[in-house]
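For this view, one protein chain was removed and the others were kept in their places.
The block that comes next holds subunit A.
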Amino acid sequence: MAAAGALRLLVPRGRLLPPRRGLRLSAPAAIQVTVRDALNQALDEELERDERVFLLGEEVAQYDGAYKMGFTGIAVGAAMAGLRPVCEFMTFNFSMQAIDQVINSAAKTCYMSAGTIPVPIVFRGPNGASAGVAAQHSQCFAAWYGHCPGLKVVSPWSSEDAKGLLKASIRDDNPVVMLENELLYGVPFEMSEQAQSKDFVVPIGKAKIEREGTHVTLVAHSRPVGHCLEAASILAKEGVECEVINLRTIRPMDIETVEASVAKTNHLVTVEGGWPQFGVGSEICARIMEGPAFNYLDAPAVRVTGADVPMPYAKILEDNCIPQVKDIIFAVKKTLNI
């Protein structure tokens, strides 16, 4: 039991929010919260809410090391036996070593056991490009995990996304892969009073319109959402109003929100950090074609993606391998023929 106690005491790690909530003297206001703090808040709250929730993984120092396959399997087994583990990978690149446990054990078990063995587990960690960590530390796994029935896959951008989606993922009875972004951890976002509450949950499977517009629909997930918003404010000066959709969930994808937007704007640009082939953008385009929104397109949809190469190390090369604001602007102008 001592070991169990020690395990739970390890968390929360990272800084806690100052005790603002108890000392509120004026009207409630939004505050700036970094993604990291939002995640920690979510973990604190969910650990307190349900004693079956526990953390393990590479970030949780005590049981770390090269045992990715090991602790992933342990997390799956613990979930099968009734606990609700939150399993952290130092980066999702390393999850490839444990991917058999994630796909063949976590994702497929409910189906293969005809519903008798649920696996309520969350796999989380940084995904995609960071800065200067080269090819084996920079791959985006949205398409890999988004491919598999049995898994849910979420990809937060803002602090509100991070906190709300993590809480939703922990409360979800299915295996959930949460793809975070290392470069966003230190970025502060405004969090409303509502978002700061203990019961704030962002529903899995619902996209958010971050910015309304009329000329073109930009769809992105994770860090590129910020780039889209930047591109949108630059384009606004030229009279092009972009509607920016933050997917929030990769699987199940909220294609209805994209369709409604395309019906309004008639133009679509998808933006992602991952490689172009078989990526998130490919799936969005395929679904748009299969649904009613196809009839509203005035031009073929365009995908903005990472370059189709393993991520190089040199900074100037790395910078040019991930979608930049100028790439998004270029794609918009191309699809609008301006």
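Assume contacts are C-beta pairs under 8 Å (C-beta built on N, C-alpha and C of every residue); 3 or more make two chains touch, one makes a residue touch a chain; residues count from 1.
We take it that contacts and distances are computed from a predicted model.
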Which of "Cell cycle control protein", "BHLH domain-containing protein", "2-oxoisovalerate dehydrogenase subunit alpha" or "Nuclear pore complex protein Nup85" matches, in UniProt, the chain that is not displayed: "2-oxoisovalerate dehydrogenase subunit alpha"
Selected from A:203, A:252 or A:292 as touching the chain missing from the view: A:252
Where the unshown chain meets subunit A, residue by residue: 1, 3-4, 63, 67, 69-83, 85, 100-101, 104-105, 109-118, 149-150, 152, 173-174, 252
